[in-house]
Structure formats: structure tokens, C-alpha cells
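The complex is shown incomplete by one protein chain, all other protein chains being positioned as in the whole.
And then chain A:
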Amino acid sequence: MYTHLVVARSSVLRRDNDAAEAGANGFLYLARRPTNPADIALCWMPAARIPPPETAAFLAAASMTDADRAAAVTFTSKLGFSRGEEACVQVLVVGLQDGSSWPELWIDALRAEQQPPGLAPVVNMVRSWLRRLGRDLVECDVPNIFFLSDRLAAMSRWPPTLPQPGADSTIYRAGALGMGVISSVVGRPIATKIEDVGWSMLEQFAKVTAFAKSKTSEALEHPLARPLLPLIPEQVRSYFLSSAEAEALLREYDSAGHYLARFSNEIQNRLRRRNRPEEPAPAEISEFVDVDQTRAYEVISAPYQSHFSGMPLTLEEWKSWHDEAGSVEAYRLKFFARIFTGGIEPAARREAWKFLVGAHAFASTALDRSRVDRDRAEQYANLKLSWQHAIQASEEEASAGMGLSPSPNSGPVGDENENADPLTKVRERKYRIEKDVVRTDRNTGYFAEAPADVEQLAGLKVGPHLFVLRDILMTYTILNFDLGYVQGMSDLCSPILEIMDDEIEAFWTFSHYMERMKSHFARDQLGMQRELRRLELLVRLVDPPLYRHMELTDSVNMFCCFRWLLICFKREFPFSEIKTLWEVILACPLSEHFQIFVAAAILNMHRTQIFHQRAFDEVLKFINGLSDTIPVPDSIQHAQVLYYLARDLVKKYAPTDIVASLETIPSVELWLENTAGSAVDGSADSGQLLLAWEGDMDSWTPEEWQEVVQLFAVPK
């Protein structure tokens, strides 16, 4: 939580196109986490939201002169929110966590009524702050977006430690939001906001509880009303609630500020839409009162940090881990931790993937591996020949008029008949695989159509790599004859073929990857049912309001996420990015089922929109439409945060014997140092947050806890 002020500037006004929002006076400030002084966030807070006793601290921070600044602050972590293709570049985006940009801020706008100063003075000021911390802001060609430079100037001894008010004071709880969220708090006086929407909302709650009109306090204690509490003036609040009750409620809502932020964001959006009728409102946003924001990412992520830095394992690093004989055993832990926190750079993928999927052993020497490779090449050739011979025989049979079907091209494409003879199976598999291979990534660079004199596959002209893909899949159905070919396998194989760019290496890497994935494809579909059930339980654990909404919309069977899990999100992200996500999932040292956390995270990231889908078909359509719109780094970061939250919830609410059965998890930080060690569980700051789940945990049965604990099975 960013609870400690570093430096502040008063009279920073928020400018908004919306006339009603203009002129909110506030503080721009840097705040840091007490637990990690290097982690600093840029925030803006309207003055009206700061209670009088705490204003002093802001004023003190704002009135510091250079001479006052004695204490040094190191600044090593990234500032603000990083996003973008080059994940390893630290970026300061003057933007909100949801991707929109910051509202324009003015400094001393009251003194410049004629000519508003705009964003430039704000940027200059932030830059001067950062320069004192040994960093700088660099402009890029996108307006309002600045890179945080890596320039490490000598640290000046600045700023001093300020007198900090109590860490549990309201403003500091609200100030824990970090950059972005806090800035979405609109600066209009609270009273007007209440006037606009507050009362009408209260009226709605009154309707809900019409059967108990005398008990208005119950209405306010209703979960839907809770986000409103911070908005209600003290006097009004105490009118309904004894102040002890009100305080307790507010305390329970540690992150009240988060709700306020989200809440006012919604109000702003609505106002903006109302004022600009030419911009049609997005259909999915209707009545925000239905949306319980208590499990929004901004809320649940406050006490947690993700491991994902976006800095991939480099080829150089990877090479440096090999000893003289070529073994990487000494760096096994670091290997997984490094990939879990950043994926693998393309140049290092080909070799690293073989270890990642278990095709090569860490302890093997280069000599061992070349022996294995030689054996495997031979084995592959034999497997491949066996189906090629079968196809040949079948074609000869057909041309001699003995075939079961008029042409070898006429296999069934429905599903395999278990009782068919092997020759028929092989022939039919080839037909089915070719049907799918030509529909697999045919438009991506590696598989794109070849220019001239190309052969035809399933009636289409395709490039040579799709023929290789077919051969690998055919050979795999010989290796795993009972499983056969099932739709979706071609999607899992194509990125691996692109990485390896070699038929035999791709085959063996794919085969090892399939050891993890093959249960998804079994005829009885039990593997997929288990995956969907796990996702259902995880959503119910971490986001009960969303779960309840999915119940109402017949969506808790999670069929809407079937495609995500069957082929591990292959269709949801661009071809160029899916490899990073797979690497993180395969390397995850914390859980064998990290893909379930990724799925729950994507649902949580889009929960507001999902709340506006009113039936199963709408939910499914919305989720299918997310394809290619989700950023990979965000999904990974959210999933990592969700993992720790889920684990904390299990530890707090599951029966004792279940908690005792939780495996100890490794410390990713220690593994990054290549030191074995287990993590200290739980976040020191999460206690308050977890209380919010109390009412939702009564319905859990021991069997369900038992199931959910499996999500934390640590890879061996």
C-alpha cells in the first residue's frame, strides 16, 4: 500500500471536458509503500477528500524546500503502470490502470484563468521530482505518455522522512491506491455528488428493503449500499448508524477509497455520456448499481504484488547457466523463476523449451542430449513410416477397387469409431488432421502460403510448414494411438513447430507438452470437466459477487471458458504472444494449474462488463469476443495476484485440516537468486481485505475446500 507521502504539490487542478467536473482542486503527490520504499506511485487526490487532520501532512509535503530535504530515497522499481510491447522497458504512462489516460491537470489554474496551463507544468514538476530521485522522464511520440528513463544519476539526499499520520487513517487507506485509481476520484464536492446520484441510489435501496422501512440502517448495511458509505456525510451517516457501527463498517471496508474511485468513475462516465449525446453509450453499460465492485482488481490487488516483470530470459543468460559438460542442473530453480517472471526471449526459446516441457533433463550433459536426440530421430522416423505405409496400403487397396470407401479422401470427420480397424483409423485421422491443419494459423508469418508451385492439402494451396504440422500430428496419433487426433491439438502444436523450426524436435517437444494437456482431449471429457469445475470453484472463492451473477445467468458451468482451457488460451491472444503466456504457465513454481488462475483473472478483469450480460448466451458472446483484445502481461500479473489472494482466503476460511494439507510454496524471489527456500505465506496487509469475504464463506463444504486446495498443488 502506498501509504507514505514522499512529496506533494498543492493546487493541482483537474481539468475535464465535462464542465461539471472542472476546477477540482487537489494534491499531486508521490507516495511509497512503507514495506518497500523503492516502490513509488504517482497519485492525485482532490483536496475535498482529505479530512482536516490529515491535510497538514499534505501541506507539509508540499511546502518542503530543498534545504529541508535530508533523507535519501532509493528509486529502483518502476513507477506507475507499465504496459506495451517492449515489456522490459520501464514506462511511465500518464494513464489509468484501465488503459484510459489521465485527466489533464493544471497547476495553479486559478491564477491563470485566461490561459490554462495544461499538462506541461505537471510533467515538468514530476520530472523534477524524478530527477531528484535519480530518474528522468523521456517523451515519446504518443502525447501524454512518457518513458521512465533508466538513467541512474547520483542520488541526491532527498526528500526527508515526513511526519506520517496514523497508517490506518481514512485518507491513507484511500491513498493506498497508487497511480491511476486515485486519480479517477472526481473532485466535485461530495455533497453535490450525493445530490446527483446518491439520493436516487438510496431511494432504490429503500425500495429493495421496502419491507423494513423502519430499519434504514439495514439498508445501509446492505452489501450494495456499502460502497456508498464513504460518500455519505458524517452527519447523515450517524443519523442512521451509531457511529461505532459506522466506523466498524468503514474499517471493514479498508479499501473504501477504491470503491469510491470506481464509483465516481462510473458517475463520470455516465455524466460524460449524458453530456455528449453524439457518443452512443456502450450497450454493455446500463445500471451500475447492479455491479458489486467489492472484488474489483483495484481492491483485491492492493496488498499484493505480482512477480511478472516482463523481462524475458535471454539467450546470453541461458548460455551462461551451462557448466562445462553442458548441464544446467545448478540453475534449475532460477530457470523456472526467471521464466515465470518474464517468459523467454525468442532466440532462447528453441533450447529452453525442451527443458521447460521436460523433453530434456536439467542434469543431462550435452553428450547425453545428443544421444537422446539421435535415438529420438530414429524413433520418429519409424513412427512416421508406420502411418505412411498404412496410408499407402489403403490407397493401393482403394485403387484396386477393394477399398471400403470410393476414395481415400472420404474419412468421417465426426469422431473416431473406437471399434474401427487400425488401418481405417489411420486413414480417417489423416483426413481429419488435414481438415484442421489447413485451418490452423494459415495466415501467420511462419505458416503463410508459399508463393508458387505449392501442393494442395485438403483442397487448398498451403505453405510447406503446414505439411510438417500434419506429419507431426499424424505421428503423434501413432505414438498415442488410443487418444488419436482431437480438434484443438493442431492449435497446441503450431506455436511449438514455429519455435523449433524442425520436425523432429517439434514432435518431441509437442509430445511432452501433450503429457500435460492430453487429459483435455479424452473421449469421456472428464479432464475438461475437471478443469471447468476448478475454474468454477476459484471464481466462487475470489469473486463471490461475480460468481453469483454467473449463477443468475446460468454460466457457472464455465462452458463459456471451454475454448480458453481446452487449448490453453491459444485462440485468445495473438500468435506472437501466446508463447509467453504458455511459458509462464509451464514454468509456474507455485501451482500445477496456473492456467486456472489466468482464466479467473481474465474474468475478474472484465467483471464489470460481465455484470451487464443478462443471460448465458450474452456471457458466452462477450467472452468469445475478448479474443485478441486481452494484453498478455496484464493477464499474467492479475493471475499472480489472484493466486496469492486465493491462497490467503483458503488459509483464513478453510477448515484447519485442509489448511494443514496446503503444500508449502517456493519463494519466487529466492528462486530468482537460485536459492532454494519457501515463501512466507500471506501478505501483511491483506488482513483487512480478507474480512470482506466473511459472509461468503459459510456455504463452502469440506469437499469443496478439498477440491479447491488442489489448485495449490506445487509442481514436482
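Observations on the structure shown:
Just so we're on the same page, contacts are C-beta pairs under 8 Å (C-beta built on N, C-alpha and C of every residue); 3 or more make two chains touch, one makes a residue touch a chain; residues count from 1.
One rule holds for everything that comes next: contacts and distances are computed from a predicted model.
The complex appears with one chain absent; UniProt names that chain "Ras-related protein Rab-7" among the candidates "CTLH domain-containing protein", "GPI-anchor transamidase", "DIS3-like exonuclease 1" or "Ras-related protein Rab-7".
Listed residues A:300, A:486 or A:500: the one in touch with the omitted chain is A:486.
Checked against the full complex, the candidates A:362, A:446, A:467 or A:616 give a single residue touching the omitted chain, namely A:616.
If you put the hidden chain back, the residue from A:350, A:442 or A:512 that touches it is A:442.
Against the chain not displayed here, chain A makes contact via residues 210, 405-406, 410-415, 432, 435-436, 439-440, 442-443, 458, 460, 486-488, 490-491, 521-523, 525, 529, 554, 557, 559-560, 562-563, 566-567, 571, 616-617, 620-621, 624.
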